[in-house]
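All protein chains but one are shown at their positions in the complex.
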Amino acid sequence: MKKIAYKNLDLLYKEIAGAQELYLPVKVAKATNFKKYEDGVEVDIKSLQTVKSAKDLFFPQSEDMMEFKTSGKNIEIIDARKTPAPFVLFGVRGCDLKSFEILDRVFLAEPVDTMYKAKREAVTVVTLACNNPESSCFCKVFGVDASNPKGDVQATIVGDEMFFEPLTEKGRALLDSLKCLEDGDATAVEGEKKAIAEKIDALPFVNLDLSEFKGENLMKLFDRPEWEDLSKACLGCGTCTFVCPTCQCFDIRDFQTNAGVKRFRCWDSCMYSEFTKMAAENPRKNQMQRYRQRFMHKLCYFPSNNDGEYGCVGCGRCVKKCPQSLNIVKVIKKLGGKNND
Amino acid sequence: MQEMNNEKRPLIVAFCCNWCSYAGADLAGSSRLSYPADVKIIRVPCSCRVNPMFILKAFQRGADGVIICGCHPGDCHYTTGNYYARRRMSLLFSMLDYLGIERERTRVEWVSAAEGAKFSAVMNDFASKVAALGENKRLEDLRCKE
Amino acid sequence: MTNEALIPVIGVITDIRKDTPDVKTFRVVTPDGKKAFEHMPGQCAMLSIPGIGEAMFSITSSPTNTEFMEFSIKKCGCVTSWLHACEVGQQVTIRGPYGNGFPVTKDFKGKNLLFIAGGIGLAPLRSVINYVRANRADYGTVDIVYGSRSMDDLVDFKEIEEEWKNEKDFNVYLTIDRPQEGWNGHVGFVPAYVKEVNIPTDRTAVLCGPPIMIKFTLQALLELGFEKTQVFTTLEFRMKCGIGKCGRCNVGDKYICKDGPVFRMDQLEELPSEY
Partner (left out) sequence: MQRIETAMIEKAKALLSSGEVTRVLGWKKGELGYDVEPCVFKSEESLKDFCYNVFCGANLSKYLVEESKKEGKILVFLKPCDSYSFNQLIKEHRINKENVYTVGVECQGKVDPYKLKENGIEMVDSAVETVDTVTVKGKEFKKEEIILGKCLTCTKKPLSYDDIISFNEKREPVLDRFETVKKLEAMTADERYAFWKDQLSNCIRCNACRNVCPACTCTKCVFDNDNSGIASKANSDSFEEKLFHIIRAFHVAGRCTDCGECSRVCPQHIPLHLLNRKFISDIDRLYGEYQAGEDTDSKGPLTNYTTGDVDPSDVFGGNN
């Protein structure tokens, strides 16, 4: 167990950034997102969550895959994938870390996505326990322990000090390489962890009933009439999918530059009307079908393909960020099971 | 920017309305009045055919300055085209200035078919101002810059 | 499979055959003249032209053909229109194979087969029919019912007339929707023709064509006494990655590009009605 005074955290960041790239929550304008550490950036690990989740570091919102040079009838393919340098991801909360495991089930399944895999192997994750979870958090429902967020190193803020517990070889190697850390005793964090656990138990959504959501009920859930009212106010924007840490859908598009064509991969949203548009027709014409697809995929389709593991980590971003306050909690409360109401 | 006899030259896109300023450009040419070769003219039926998307895409593709030329207000072949264009471009260029884009990168000029001299004078003046500003760094698309 | 699932290889179009007013068959090989990759009948590949887009096409040539791959493509979108306008020698990018393909070594093995196709629907079936012809001994009698809008909309008409009709135990039934002079064959829609021909119910059937045709043909087969577990079809859906990750072709808990596109009819019933 290592520790450092809260006010010397800048020294820690500088030391880590000296050795390898460091990504941590940085406040730019009025929003906190994971950005690269440089001198003079405003680090903000006080706010509970970043707007875009840490998935952006492994499955970026847009990423060049290759470039084509065409001359006459011939095409030349230039591989534009960059192999990532080792980097440290600091300040990841328990829910975001669980989302990496869910994304691993998608991108590391056969055929493996090498771009994602390279980044996942190049990272050392330093997670941070949530000292004061918000009312929109419900990570406990999906088996996440916010006081022990796992990862390579587990950090906890106690009073005006931050304690680091290494959990993996990578974590131990990182902590040992940092001189500005002193040794701390393991019992110091017990009290804070208990306090966090109590706060989490007092949250409003902590005991949601998910019993109805399983593979066998797929057709029953699909035909439930409540989807009409649940999705009535949905605007079909992509906010819930772009802030969600477990959304995996992407699009592959071409961009004509002046000297050739860049093919890149970018996030896509099942809530957009063009998502399933075909030359002939669009199987999901109205917003209710798209809305249903999004939550059925997270709560029913994904678990039935991944031995019961849900596609949601209970981070509460969709609860906070939906323009019209529609979210997965309202879906669970309506369709999840009897003792929700 | 563009590469011309291996030195960097500013790239200027001029949207010229078919009835007046394009004819003005012809007149400038036929009366041997020169204006910089950096200016690339795009003929449009009327100055109000120029969609703000065209202007931003010109900057995206590497233009350093964009100038819209049309008939003098009142002489428009379609009677009201340049009146709308006048309002539209005023608002758009004021917004670009609001976002911090240098004012001298955009301009609107009224050139009639008989003003070959004015056309070449305007183009010379605009090209020199844009050259003075240097490369367009504030509205550039990195993917289009090799 | 190409070394990285989403990174294509270069393909050269060596021959373009105009089958019908809106369908052309393209022959694609790698620049050094070989087949881009091995595939099973019914599998698909992603063809793309840089800057225009990428689209999924079923490979219509049989896997036993080792020199090249063929795609019968109907002109109906950006990529297809561009392909219809290009000439021989044009390079495209190709990646694949994707999808589960027809179960030729499992459910079809040793069975009598019935292929029912409508319009461009023959393209995916042609690969499995020619595969059956190449391994003729492994399969029983083969009936083919193929219909189209008009005579010149019949894809691969020459191959059907010269080769398929003379194959042992191959019964080919052709039909067109409306009478046309110069055509003395059957006239009428495919579903009605299937009932008329009254094919014995021991066949394993494969359906491919416009959704409306599939719906009515399935009804006709059920009336004739076929079981749903005997009937297969390939689904038409928007696909982007082809490896079951990008979410586009997700229907129910299945991904059409990975768990399909070939489904048995009873499996289709387990999918929610979103296809």
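All chains are identified by letter, namely A, B and C, in their written order; residue positions are counted from 1 within each chain.
We adopt the following convention: contacts are C-beta pairs under 8 Å (C-beta built on N, C-alpha and C of every residue); 3 or more make two chains touch, one makes a residue touch a chain.
Worth saying up front: this structure is predicted, and the values here are computed from it rather than measured.
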Candidate in contact with the missing chain, chosen from A:8, A:177 or A:324: A:324
Residue touching the undisplayed chain, where the options are B:8, B:40, B:77 or B:138: B:138
Absent-chain interface as seen on subunit A, which is shown: 28-31, 33, 51-52, 61-62, 64, 134-136, 204-205, 229, 232-233, 235-239, 241-243, 251, 253, 255-256, 264, 266-269, 272-274, 319-321, 323-327, 329-330, 333
Hidden partner interface residues of subunit B, rising order: 52-53, 56-57, 60, 73-74, 80, 83-84, 86-104, 106-109, 125-126, 129, 138-143
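Here is the rule we go by: only the chains that are shown with their structure count from here on.
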Inter-centroid spacing, subunit B versus subunit A (mean Cα positions, whole Å): 46
Centre-to-centre distance between subunit C and subunit B (centres being mean Cα positions), rounded to whole Å: 53
Of all residues in subunit A, those that touch subunit B in their complex: 255, 257-259, 262
Subunit C-facing residues of subunit A, complex: 65-66, 68, 70, 73-75, 77, 79, 106-107, 109, 111, 113-114, 215, 218-219, 222-223, 248-252, 254, 256, 260-261, 263, 265, 268, 270, 275-280, 283-284, 289, 293, 297, 300-302, 304-305
Parts of subunit C lying in touch with subunit A, wherever the complex brings them together: 1, 4-10, 50-54, 76-77, 80, 87, 89-93, 236-238, 240-241, 243, 245-248, 250-253, 270, 272, 274-275
